[in-house]
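Here the complex is missing a single protein chain, while all its other protein chains stay put.
As written, the chain order gives the labels A and B, with residue 1 at the start of each chain.
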Amino acid sequence: MTTIDLATPAEALPPRRNRVWAKLRRNVAAMAGVVIVGFFVMVALLAPVLPISGPAETDWGAVRKPPSTAHWLGTDEIGRDILSRMIWGARASLLAGVVSVAIAMAIGIPLGVLAGYAKGWSDAIIGRVTEALLAAPFLILAIALAAFLGPSLTNAMIAIGLSAVPIFIRIARGQTLNVLTEDYIESARAVGLGHGAIIWRYVLPNITPPLLVQATLTVAAAIIAEASLSFLGLGQQPPAPSWGAMLNTAKAFMEQAPWMAFWPGIAIFLVVLGFNLLGDGLRDALDPRDT
Amino acid sequence: MLLFIGRRLLVAIPTVILISIFVFFLQKLLPGDPVLALAGEDRNPEILEYLREKYRLNDPLYVQYFQWIGNALRGDLGISLRTQQPVLELIGEKLPVTLQLAVMALVFAMVIGIPAGVISAYYKGTWIDWVANVIALSGLSVPNFWLGIMMILLVSVNLGWLPASGYRPFSDDPLQSIRTMLMPAFVLGTAIAATLMRHTRSAMLSVLQSDYVRTARAKGLREKVVVLRHALKNALVPVVTVITLLFGELLAGAVLTEQIFTIPGFGKLVVDAVFNRDYAVVQGIVLCTAITFILMNILADALYRVLNPRIGAP
Partner (left out) sequence: MQTKYLLSTTAALMFTTSLALAQDFRIGLAEDPDILDPDQSRTFVGRIVYAAMCDKLVDITPDLEIIPMLATGWEWSSDGMTLTMTLREGVTFHDGEPFNAEAVAYNINRSKTLDESRRKSEVASISGTNVVDEYTIEIMLANPDATLLAQFADRSGMMLSPKAAEEMGIGFGNAPVCAGPFSFTERVQQDRIVLTKFEDYWRADEINFDTVTYLPITDDTVRLANLRAGDVDMIERLAATDVASVQADDGLLLEQAVSLGYQGLTVNVANTDRSETPMGQDATVRRALSLAIDREVLNQVVFEGVFAPGNQPYPPTSPWYNSDFPVPARDVEAAKALLADAGAEGISVEVQVSTNPVAQQVVQVVQAMASEAGINISIVAKEFATLLSEQTAGAYEISQIGWSGRVDPDGNIHQFMTCEGGINDSGYCNPEIDTLLNAARTSTDVATRKESYDAALAILQEEMPIIYLYHQTWIWAIDDAVAGYVPYPDGMIRLVGVSKTE
């Protein structure tokens, strides 16, 4: 960016942002996504002030009870209020989804673009590292991380993030290779634009759509991966809740207490839907070819 | 093209060695003593020490590594600490099982995902797009284990249509083999189908707006030809990358699916081996999957060149 608009960096961005936001706002589906994601984010943020019982508060007289006026969403395997656990669990699950994808993108996209743009040695090295990462079983990586750093939600996010890096590298690289064959790159080079400018102005905007789609998909996978990791003892530590861990426990009670799986299941579905609608909207809004 | 593949294969050799070193040291650094993990309730220190000596677990790590790689080059991947079975034999026994599951799941995923993606992109913004999206997203957001157990309860217990779990080798009884694999493959396929659908949709949308599709339309080509021949072919470029990448996701997903449906495949083997610290087995499996991944990657890049000839040899 700095290389293109040295003179007016402050004015270069806002118009574009406004345009994106305007397009996004016109998109009903995308706004539905914003509302859904926003709702869950709000709920997660408000957890401490909402009038609900503690997420670890137990009631031995109400173990695995279906939804009632006392417990709107029912109670879990040791008599805790599911509504309260859903609300507190939203924090862990949204964090797990968003942070791990942010980690994956922050590492994956620059490496992928570099590999695709520079080709040669850097491509070869990044390619090998990607392959090595892909080939190391997620489980081993996860257990090793838990062992070194101690089990916690943060480390679960790191493990999930790292395991999602290769897919971002691969997509960014593949898309970059594709974009580089386009005529407008030739013209940009002919005009004498620097590498940074070409990447910022032409490569990044053009490779963003599939990456965004992948990001919204990975958020979903990450929320579910957190469930598998809490099964390994690497995720959210009991008795603190996360949707994934709740689903994992509910597995044993599918017949006796189906509501235990229903609520976290629905919540994950809605959040995933929300992120994907948002992702679609962003994809369209960012598409430079569209008017 | 052959030159390209040959070169990639040569470059792959150091990668495989790199991966084997990485995983070898990674798992040696894991807490948990393999001999102790295997001992369970019978923890006689004398025997534990004997076994450590016998399997040379007390040697320095690099000695252990060279020993392993030396044997591996001679085709000996060691034996499983847990069952005394040769690792190569175990892999030979489990690999076909997981491959069958993965292929069947991929078929499910492609048959559902790609057409759904094309249709949804073509009818973008209409109710058809919406329905396709919601179905795809449910496939993605419903965890494998939940869907798997629900299907077992419904299809096997209540309806009695398919066996609840287990596995029959294809060579034993092809029909029964496919029957036992139908549910697991479907469960594994749904998540993949959603990913494929979303990528196909995204790629199709980009391509449908591109100049050459406009040109094709302007030339007066029939819509079907435009969409299927011109648009889809170009849209498949990123989709192919995704499919080769999904192979990894398939293997990872197979871990859970095999666990639920009690399928004696790779996924179950690797989980048990990691939990039991059965090093030789983990190492053998990693070697095997690493080689498969690299072959898949080379294949992906080769397909790229076929689908988009404008990418010259670097």
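Keep this in mind: a residue touches a chain if its C-beta (ideal position, glycine included) is under 8 Å from a C-beta of that chain, and two chains touch if they have at least 3 such contacts.
Keep in mind that what you see is a predicted model, and the values were worked out from it rather than measured.
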Residue of B:57, B:102 or B:152 touching the missing chain in the full complex: B:152
Absent-chain contact - pick from B:8, B:198, B:230 or B:268: B:268
Touching residue (missing chain; options B:51, B:99, B:128 or B:221): B:51
Interface residues of chain A (partner: the chain not displayed): 56, 58, 60, 63, 77-79, 143, 146-147, 151, 230-233, 237-239, 248-249, 251-256
Interface with the undisplayed chain - residues on chain B: 30-34, 36-47, 50-51, 54, 82-85, 90, 93-94, 149, 152-153, 156-157, 160, 163-167, 259-262, 264, 268-269, 272, 275-277
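Heads up, the rule we're going with is that only the chains that are shown with their structure count from here on.
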Residue ranges of chain B touching chain A (in the complex, touch as defined): 11, 14-15, 18-19, 22-23, 26-27, 29-31, 125, 130, 133-134, 137-138, 140-143, 145-146, 149-150, 153, 194-195, 198-199, 202-203, 205-206, 209-210, 237-238, 241-242, 245, 248, 252, 255-256, 270-271, 274, 282, 285-286, 289-290, 293-294, 297, 304, 308, 310-311, 314
Chain A to chain B touching residues, read off their complex: 29, 119-120, 123-124, 127-128, 131-132, 134-141, 143-144, 147-148, 166-167, 170-171, 174-175, 177-178, 181, 209-210, 213-214, 217, 220-221, 224, 227-228, 247-248, 251, 254-255, 261, 265, 268-269, 271-273, 276, 283-284, 287, 289-290
